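Before any comments, here is the structure.
Every protein chain but one is kept in place in this view of the complex.
A and B are the chain letters, set down in written order, and residue numbers restart from 1 in every chain.
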Amino acid sequence: MGLVLLVVIWLITFISTYFFIAKTWWLPVGASAAAAGIDHHFTTTFILMGIVFVAAQVALGYLVWSYRDRGSAFKASYSHGNTTLEIVWTVLTTILFVGLNLTSSSIWASERFRAAASDSVQVEVTGMQFAWYFRYPGPDGKFGATNPELEDASAGGEAALGLDTKDPASKDDVVSGVMVVPVNREIEVILRAHDVIHSFFIPQMRFKQDAVPGLAIHMHFTPTQTGDYEILCAELCGLGHYKMHGIVKVVTPEEFDKWLAAREAEKL
Amino acid sequence: MAGGTGGGETITMSTHESAVQAAHAHAGPQGFIRKWVFSLDHKVIGLQYYFLALVAVFVGMFLSLLMRIHLVWPTATLPLLGDIKPETYLTLVTMHGTIMVFFVLTTAPQGGFGNYFLPIQIGAPDMAFPVLNMLSFWTTFVGFVVMIAAFFVAGGAPLHGWTGYAPLSAVQSTGPGEGLGADLWIISIAIFCIGALMGALNFITTTLDMRAKGMTMMRMPLTVWAWFVTAILGLLAFGVLLSAGILLLMDRNLGTSFYVPLITVNGQLTGHKGGSPLLWQHLFWFFGHPEVYIAILPAMGLASQLLSVFSRKPIFGYKAMVYAILGIGFLGFMVWGHHMFMSGMSPYTAFAFSIMTMGIGVPSAIKTFNWLGTIWGGRIRFDSPMLFAIGFVSLFVSGGISGPFLAQPVLDIQLHDTYFVPGHFHLIMGVASIFGIFAATYYWFPKMFGRMMNESMARWHFWFSFIGTYAIFMPMHYLGMAGMPRRYSQMTEVAYLHDLIPLQKFITYAAFITIAGQLIFLVNLFWSMFNGKKAVDNPWEATTLEWTTATPPPHDNFGGHTPVVHNGPYEYGVPGAPRDYVMQSDPEIEPAH
Partner (left out) sequence: MASFSTTATVTDPRVSLGDDGIVPPVLAGGGDDGPSSGSPDYATRLRRARLGLLVALTPVLMLFVSFTSAYVVRQGLPTLDPRTATLVRDWIPVTLPKLLLINTGVLVLSSVFMELARRQIRNEAALASADSIAGDSLDGESKIPWLPMTLALGIIFLFGQWMAWRQLAASGFYVATTPSSSFVYLLTGTHAVHLLGGVLALCGAGVASLLGLSLTRRSIVVDVTAWYWHFMAGLWVYILCLLEFAS
């Protein structure tokens, strides 16, 4: 039985590890400025924890086989433990765990402690059951007022947001069902939600943030590759949670300016 | 049921009569209702909790099977149940999680085995407050009935997940099931809180005040330490959950705005304003994180016990194990924010919580090293309790390794609310704890029922479960890394998710097979109660006090006398001893270190 346990534990360990190392299913290719740092730290964590995983499981399998009862000629060793060993592995574990965390803290700080640059492209992202809307402030650089009493989701776009057209600042706001951003510019995202908590998740950008009703949360990311990327809702928001998704199109700066100008022209 | 059936030979004639007298003095109540329904005997109450959890786990597994089917065959029409709509899927998710966490993982290890064996292991005749104990079970039972009732009311059971985030859970119009069903869900949990607090009261008072002579705190088995600390966690955490539930009921039904800001649902203003959804998360997770330790600590205590018994070796580092249990309990209250890294919480606070979270990995690692250290140098017997204990260690390692990924906020950005998370918590909390329940069943069945379980069926059950649960939950880590979000009822809407359907199908097939394997356990359990080989009083040759009693133990556990303890709980393989184990109540040995 000891041998069977060893074989099964080792097989499970090696098969799981194989799929991790072969990256059969893996993180999608990163397309933002933060991705490199995050992925590097992911790899570091992965290697260190992978070593621990394999070592612990291999040891377990080996020990249960090696110390199987082989008859009364062999005695169990009567030991209540080894304090030195305890201290050593406690200290090592602490260094590993805390060290890992501290090395990641600088990336976290740069992503989250710092506000968006003053020249970033602003996009207000609003989640509601079950769609995402994107609003650009227009030439005046200001987001106009919205009024919940004016909301009408069936009319889409501005009506869905409840845009208050009486506010002069809203006249030039551009509302879109698709998020369009220029590559290599910092994008400031202002996250809002109308009804319940949603979460704005763009896997390739390594970007996720809950959109919470009652808050306007400011975040930022910098896309570094053009292309179309899926936006998924990553916080349970009701029966349509699985189909609440959107697209972010990362385009060249020229294409972005053209697109935005065309949309702004519609508002005149 | 006269006391001392097993020890008749060694009692002299002159004391035999007094033993019989004592037995009659402590014979339990007569009559079916007082003996089996409203029993005050902690052993009966323990069995009642156990069987409640058994019903709950099969309900929970059934719900998860329906989830797995719908996820990979969303358009399938099931016999009797028809089509599963997206909202129904979410109801299954919600009730599966709630029933498993509360009525299985917080019920069987603590209310079930803890109730049965804590008093015996410390040498007490019962819990401190037997009437309260009886009430705590029936309160929990009522809670379960109310929870199940949610399925059958208008609108059905809620869809807001076992975590019940507001405003989804706080406003009745956010989705089907969020009406009366959600109210019943909250009420059920509130009732459960009361029952759990009553139980915690008993466990703590009993452990502190009713230990037999010689049973010092540092001679208590690690199972007792685990039940004791688990009770303390429950004592501190369930009151907070209750408070969260009260506020939620008020928001839903009295128009208050504790959790709900100014929102519109389907374009309609709800009349709330100014509340904070994050308040719910803070209160819920302040309970929720200690809750996961409540779910796993008893299994950790039992694993220590079993690895020692079946390796015929003392536990490696008893004191360290005690400190680790205390450390996990204490730190468990300081890490709740790691469930909220993406919530809109301040990033500085997130950083503080993440450091604490990495910290709590340390005592868990210590325990794992010590388990390996216990096996090292042993003479392992591969009886079924040991198989599940070994399985527990493997699963705990696997589940634990994914923790440091989630504990670091930069990595959590990618992994939060993906399948990586259920992969992590099912391995380390769900399956590991269930393996603890199985191990406890195989281990203590002989003492509870006087018969052995069938060992061959037990082995089949072990292999189905061990390989099966890995096959179900290991792939979830891959899915999470690839970007599969949680709580999606189907994968048809997002292009890259189509590529992940084959892996999800593999998981579904594995789930079918694994759940089928649990039927082996069920058959074994009931068959052995009536037809199992008769058990001796101490079939595993273990040292703790429950193995000194008659089988099953008499009403007052020790047949009229109080044991006196001279030894620690893990004296196996003592050099110079006549046999390879020394009971806790045997004359004192001088330990040779």
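Keep this in mind: a contact is a pair of C-beta atoms (placed from the backbone, for glycine too) under 8 Å apart; a residue touches a chain by one contact, two chains touch by 3 or more.
Every value quoted in this text rests on a predicted model; they were computed, and no experiment measured them.
Chemist: Which listed residue (B:M67, B:L168, B:I186 or B:A212) would be found touching the missing chain in the intact complex?
Modeler: B:A212
Chemist: Looking at the whole complex, which of B:T368, B:Q504 or B:S585 touches the chain that is not displayed?
Modeler: Within the whole complex, the residue contacting the unshown chain is B:S585.
Chemist: Among B:G112, B:P125, B:G195 or B:G532, which residue is in touch with the absent chain?
Modeler: Residue touching the chain left out of view: B:P125.
Chemist: I'm checking contacts with the chain that's been left out. Which of B:L118, B:A182, B:L247 or B:M484 qualifies?
Modeler: That would be B:L247, which touches the missing chain.
Chemist: Residue by residue, what part of chain A touches the chain that was omitted?
Modeler: These residues of chain A touch the chain that is not shown: 143, 145-148, 162, 164, 192, 214-216.
Chemist: Of the residues in chain B, which ones touch the absent chain?
Modeler: 4, 6-7, 9-12, 15, 18-19, 21-22, 25-26, 123-125, 128-129, 197, 200-201, 204-205, 208-213, 235-240, 242-244, 246-247, 250, 254-258, 261-262, 273-276, 279, 283, 286, 536-538, 541, 545, 547-550, 556, 558, 560-564, 574-579, 581, 583, 585-587, 589-592
As a working rule, only the chains that are shown with their structure count from here on.
Chemist: For a test of understanding, state which residues of chain B touch chain A in their complex under the given definition.
Modeler: Residues 85-87, 90, 159-161, 165, 167-168, 174-176, 260-267, 269, 274-278, 311-320, 342-344, 347-348, 350-351, 354-355, 358-359, 361-362, 365-366, 368-370, 372-373, 375-382, 387, 390, 393-394, 397-398, 401-402, 404-405, 407-411, 413-414, 416-418, 463, 466-467, 470, 474, 477-479, 481-483, 485-491, 493-496, 500, 503, 570, 572-575, 580, 591-593.
Chemist: For the complex, give me every residue of chain A touching chain B.
Modeler: 1-2, 5, 8-9, 12, 16, 19-20, 24-28, 37-38, 41-42, 45-46, 49-50, 52-53, 56-57, 59-60, 63-64, 67-70, 74-83, 85-86, 89-90, 93-94, 97-98, 100-102, 104-105, 107-109, 111-113, 129, 148-149, 151-153, 162, 194-197, 199, 201, 203, 206-210, 212-215, 217, 230, 232-243, 245
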